[in-house]
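One chain of protein is taken out of this complex; the other chains stay put.
The letters A and B name the chains in turn, as written, and every chain counts its residues from 1.
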Amino acid sequence: MYKAFISVLRKELLLALRQKTDVVTVLFFFLIVSSLFPFAVGPELNTLKIIGPGVIWVGALLCSLLALHRVFETDFNDGSLEHLVLSGEPLTVLVIAKISAHWLITGLPVVIVAPFIGLQFGLSAASLSLLLGTLLLGTPVLSLVGSIGAALTLGVRGGTALTSILILPFYVPVLIFGAGAVVADLQGLSIDGHLSILTAMLCLSVALAPLAIASAIKIALE
Amino acid sequence: MATFFFLVAAILTVWGLYIGFFVAPTDFQQGESYRIIFIHVPAAWMSMLIYLVMSFWAAIGLIMNTRLSSMMAHALAPTGALMTFVALWTGAFWGRPTWGAWWVWDARLTSELILLFLYIGYMALRASIEDPRRGDRASAILALVGVVNVPIIYFSVQWWNTLHQGASVSLTKSPTMATSMLTGMLVMALAFWMYSIAVSLMRVRRIIRDREGNATWLSESSGVQ
Partner (left out) sequence: MLQIQNLSFARGKNVLFENLNFSMTEGDAMRVTGSNGSGKTTLLRIVSGLCRPDNGAVVWHGAVAQKNESEFVRSVNFLGHDDGLKKQLTATENLKLMLPLLGASPTDIEISAALDAAGLEAVKHKPVMNMSAGQKRRVALTRLDFMRHRVLWVLDEPFTSLDVSAISALVVKLRAHIESGGVLIFTTHQDFDVVPEASSLSLD
């Protein structure tokens, strides 16, 4: 089981290394989307400070959505998804390996870049580090929950737009507590609740999402 | 059978609306505009109940591999979405005179909106999968993921709401309800219930005709149903 997990993870990372443009595209998308907001609401720093955490969180969320289709789609098209199912290893474990790789490739870079974008919105050092923390807790949840949608729409017409319709309602709680923590901190409120709920959501999605994804994959292959 | 339920629904609606508009007293705080709750509250109840029933049938269909239960889930979704929409719409009509705005980011209203999105997602996924049995099973998983998430969404929206608005106006704050108001609401809820059953039965019949041509297998799976 451990060997299979590692071999899936290695394969994904090697593939990403061969196709770096994918990662870079997501990052540029993040940068450009969040830079659009000052143009829309004006350069007033006090306004930007208030909307900053929300904008960055929405940006991260859109990036996650944009990258989602790559989690299983190519594997579905080239037949390697069948190998995962027929390996005899627990599919949930392999699914976690794939999503971990996906998060390392598309989620983590976004988290790392986010504080720099936060600077554009005049966020303080304390807010920036909190933003980094909530993104670290929250973006894996986005990847896990989003992958359910990606697996359900495998081989279905509609692609990314359909996945977004399915998944965005489930993103709402993550967004509320992720961006909410930074805002609450700015208002001088306690953020312990936010952080523990984000952690709870992470645990819950690690435990449950792979089950849903594994069944969705089996259904897609029939 | 559907005709029978339609008839019951019609009678109950007339009765319920009569209580709502002629028997129930005028609310001393909200005047006459409150009377929309005779439609609003039952619709909101039904929107949530139907989601649960839909997910239940979807789950049975997924686990036991019975087609009829999946078709029931399929048939319930549009009615559930309609109820959610009615609840939102009447909520807006009630909100305009009461809160002075068509839309308020109230926790209940927001959760109801997200519920509408869940219904839309369910129906969209169903509609995009050509193979009906794959559609049954994929949408069942989505419905189940939704059931796990609904409490989380409701809780987070409530948290978010209190954080941003302080004490917000709430439906539950109204003083103890007159008995006739409660009766009217319950009768209307029953009417909506009957209507939902009638419409779903009609729809499930059409789905069976579309999908199976003739339903020889119906006798086999009716035991589970």
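Convention: a contact is a pair of C-beta atoms (placed from the backbone, for glycine too) under 8 Å apart; a residue touches a chain by one contact, two chains touch by 3 or more.
These numbers were taken from a predicted model, which means no experiment stands behind them.
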Report summary line: Across the complex, visible chains touched by the hidden chain are A, B
**Report entry** Touching residue (missing chain; options A:V8, A:A101, A:L131 or A:I191)
**Finding:** A:V8
**Report entry** Those residues of chain A which, in the complete complex, touch the missing chain
**Finding:** 3-4, 7-8, 10-11, 14-15, 18-19, 74, 77-80, 82-90, 94, 221-222
Requested in this report: Spell out the interface residues on chain B facing the chain that's missing from view.
Outcome: 65, 131-132, 211-213
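By our rule, only the chains that are shown with their structure count from here on.
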Query raised in the report: Where the centres are mean C-alpha positions, what is the separation of chain A from chain B, in Å?
Result: 31
Report summary line: chain A partner, complex, touching residues on chain B are 114, 117-118, 120-121, 124-125, 128-129, 134, 137-138, 141-142, 144-146, 148-149, 152-153, 155-157, 159-160, 163
Requested in this report: Could you please specify the touching residues of chain A with respect to chain B in the complex?
Outcome: 148, 152-153, 156-158, 162, 165-170, 172-173, 176-177, 180, 184, 189, 197, 201, 208, 212, 215-216, 219-220, 222
